[in-house]
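Okay, here's the structure, questions in a sec.
A single protein chain has been omitted; all remaining protein chains appear in their positions.
For reference, chains read A and B in written order, and residue numbers begin at 1 within each chain.
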Amino acid sequence: MRPSFFHHLHPPTIPATQARWRYTLGAGGTAIFLVLILGVTGILELFYYNPTPAQAALSVQTITYLVPFGGFIRNVHYWAAQFLLIVSAIHLLRVVFTAAYSSPRRFNYLLGVCLFVLVILLDFTGYVLRWDVDICYPLLTGTNLLKTVPVVGNFLYRIAVGGGEACSTGLLRFYIWHIFGLTITAIILTVWHAFRVRRDGGIAVPPPQLRKDITRISRNELVRREVLAMFLVGIALIILSMLIPAPIAAAMTEKSILGEARAPWFFLWIQQMLKWGNPFLFGVLIPFGMLVLVALLPYMFPRPAAGDIGQWFPKSNRLAQIVIGVIAVIVLVLTLLTFIS
Amino acid sequence: MKKTLTLASGSLLLALVFSWWWTSRQPSPVELIPTLTGQPEYCLTCHADVPDISPSHPNNTFGCVSCHGGERLALNADLAHSTMRGGANPSDLSVAGISCGGSNCHSGSEADDRNHIQRVMTSVQSTYAGAIANIRFSFGAQPDLIPRFGTNAVTDEQTQTGITSLSAFKPLSESNPFIQKFGENCLTCHVNAVRGDGKANERQTGCAACHATAKHTLSTAIPYTQCNACHNRGNYDLRTMTFIERTDHPTNRLQDYYQPIAQFTKCEYTLDCVDCHTRDEAMGDGDLHANQKDIQYIQCKTCHGTPTELPLTKTIADPNDIVFRLAMLNPVLELKMGDTVLVTEKGEPLWNTRVVSDGTYEMIGKVTRQQFAFRPVMGSHCTQSGKDQSSAYCHECHSVER
Partner (left out) sequence: MSELSRRDFLKLARNGFLYLSGALALGGLLRFLDFDPNPAPITEFDLGPASNYPLNSRTVLSEPPAVLLHTDKGFSALSLVCTHLGCTVKSDAQGFACPCHGSHFDANGNVLHGPAIKHLQTLRVELTDEDNLKLFTA
C-alpha cells in the first residue's frame, strides 16, 4: 500500500534490532498510545464533568451511571491512566537496564524523567477531580506537604492549589492543572521526547559494526507491529474496563463524614514513610532526592560500552542497574508495608 | 503478520461488541423527580415496588432521598446506600432532625404544632430521666430525685419545668455496680435504644417505634401491639437489677398482661392505647420532665367525668382547629364545624370522641373503628367520693376478674 501520513511519521527503514518486543517490550510506544486514549476519553468526559465543588462528584456519578457508555469511558480513562504509570515505570527501568540512556541520549532521558513526573501529577490531579469523600485526606496531606518546604512553601501551595483550604477551594485549580497546565506541558515534552528519539539515531542499539544482526525492517512493517500492539493493548483495556469499575465514593459536601485516610496506590509508599516522622523529610526531601538520583544516573556513572547498548543487564552499567533496582524495590516494599500495618 | 493483524482486529471487534452487550445488561435507570426537591433520583431503578409510606408522604412528592439520604444518582447499591441516614430507619432520633425535620416538616415552631422532633427528644419516653434519677437516688449516686441524666444529652431552653438540660447517662462512669447493671440490663426500652436479637424483640427506633405499623408504612392508627413491643415485654427484678423478658407474643390482652397484680376495666383491654393516651403523653409536651407521672395524666374521669362534674368538652368553632387535621390523618369519623368533642384537662382534644345529642358520648376506635357509646358518671349510681377520683379508685369496683 502507498505509505500514509502515519507511515511517513516513521523513518523509511530501521534496524531490526530496534523493533524487537523482547528488547523494548514496546513500553515507550504503548505509553504514547495510552496518552492518546487518555486524551480522547478525557475530552469525552469533559462534556459532562462539572468542575464546581457542589456538582463535581454528582457529575462523575452521572457519567458513571446515567450517560450511555459513560461508565465504560470513565473506566477506560481510569485504567489507561494507571496502565500508563506502570508502563512508564517499566519503560524507565528498561532504559536503565539496557544502558539506553548513554550519550547522546542523556538529555532525552531527562525529558523522559520529567514526563514520568508529569504522569504521576496527572494521575493525582485526575484522582482528586472525583471530589468524593475518599480524596480529601490525600489531597489535604499531599498539598500540606508543599507548605512544609522552607521559604517557598506557601508560594508553591498557592501555585498548586490556589490558596484556600484544599478540600474546599482546591478543585478548580486542580481541574485546570489536569486538563490544561500539566497536559499541554506533557504533550510538548512527549513530542520533544519522540523527536529526540529520531534525532539521537532511533531506539538505542549498538553501532552497526558491533551489531550482531544488521537486517532492517521497512516503515510499513514497523507500523504493522505498532498497530498490532495497539490492538492488543486496546483489547486488554476494554476487557479490564468492562469487568472492574473505576473507584467511586459518596460526594464530598461540607457535612460529609470523610472516607478512609488512604493515599492513592501510587503514593502509598510516601504515606508509609510519613508515618516515620518529619513531613518535609519523608514526604518531600527523600522522594525528591530519589527522583534526582534517578535523573542523574546517566551523568553519575561512566559511559556504558557501545557494544552493550540495547542488551539486557550488560556488565558495563551494572552500578546504575543496581541503583535503580534498589530504588524500585524500596518503593515496592514501602507500598506493601501499608497493607500490613 | 497479516494473519496476526486480522486476528487481532477481529478480537478487537469482538471485545467492543462484548463490552456493548455487557454495558447494556445494566438495568435502565428509572428516574423520579419529586415535586418537593426538583432533583432527579434513581432509587426506583431497583426499588420500583416501594409503596407510598403514607397518604401524606407520597413518593412522587417527597421522593426517597429527602427522608433517607443516599446518593441519588448512583446505580450501584453500595455507593447509593453509603450516605443513607440511620440505615434502614431515617427516623432514628440521631438523624430524625434531618430526615423528618425542617421548618416545613416536623421540627418547626410550637405555634404551628410542628415541633414533634423537639418534643420527642425531650419526652420521658426518650430520656428515661425519671428511671435514671430514681435508680441513682436509690443507690446514693445523687442526693435527690432531680434528674441530671437522660439516655442522650438534651437541652430545653424554654423550659417550663425548670429542668434546662440533661447530660448523657454513662453507666460505665458510675461507681455503684447496681447502677451499672441498670445501665446494661434495663435501658433497652427507650425510644433511642436498639432492641435485642430475636423476632420477639423486633421493633424500630425513633419515630418509627410507634408510627411504623408495617414495612415502609407510617400511620397514626397505632394498634396496641405496637406499644407491646416495649410495654409488655416482661418484668423487672430490682433485687438483681435484671429484666426477665417474656418469650411469647401476648395474644390474650386480658390474661397476658405482664403485671400479675394489675387491675383493668373492660375498656382498657378493649381499646387501643392511642384511643385514650394523648399526643402530649406519648411524644412529650416539649419540656424536660422529671418523671413519667408528670406527663401521664389521662384518667378515667377525663372521658367519664366525676359524680359531680361532666367531662370537659369543646365545640369546634375554628375551621383551622387541629382536630380536623388529626381526623384527616386517620379518618375514622367525620368531624364538622359545631361538633363537640371531649378535651383533656390540658386542652388536648380527644378527636375520636363526640358528644351525642342525647347527652351521651361516643368514641370510635382509632385502629379498630369500633363504635363505643358511653355515659357520664354524673347521674349514675356511682358513690365514689368527689375527692378521690384517681383511676385506682375506679378500678376497685370496675376492674374485671382475671
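Operating definition for what follows: a contact is a pair of C-beta atoms (placed from the backbone, for glycine too) under 8 Å apart; a residue touches a chain by one contact, two chains touch by 3 or more.
All values derive from a computational prediction rather than experimental measurement.
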Omitted chain - touching chains that are shown: A, B
Options A:Phe69, A:Tyr137 or A:Trp192, residue touching the unrepresented chain: A:Tyr137
Selected from A:Pro3, A:Gly39, A:Gly162 or A:Gly202 as touching the chain missing from the view: A:Gly162
Residue of A:Ile120, A:Val149, A:Ala194 or A:Leu258 touching the missing chain in the full complex: A:Leu258
Touch criterion as defined above, residue of B:Ser167, B:Thr217, B:Thr360 or B:Ser390 at the omitted chain: B:Ser167
Touching residues on subunit A - with respect to the absent chain: 137, 140-141, 144-145, 155, 158-159, 162-165, 169, 254-255, 258, 260-261, 271, 274-279, 282-283
Those residues of subunit B which, in the complete complex, touch the missing chain: 153, 155, 157, 164-165, 167
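Going forward, only the chains that are shown with their structure count from here on.
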Residue ranges of subunit B in contact with subunit A within the complex: 1, 4-5, 8-9, 11-12, 15-16, 18-20, 22-23, 29, 42, 71, 73-76, 79, 82-83
Residue ranges of subunit A in contact with subunit B within the complex: 58, 61-62, 64-66, 69, 71-72, 221, 224-225, 227-228, 231-232, 234-235, 238-239, 241-242, 245, 248-251, 256
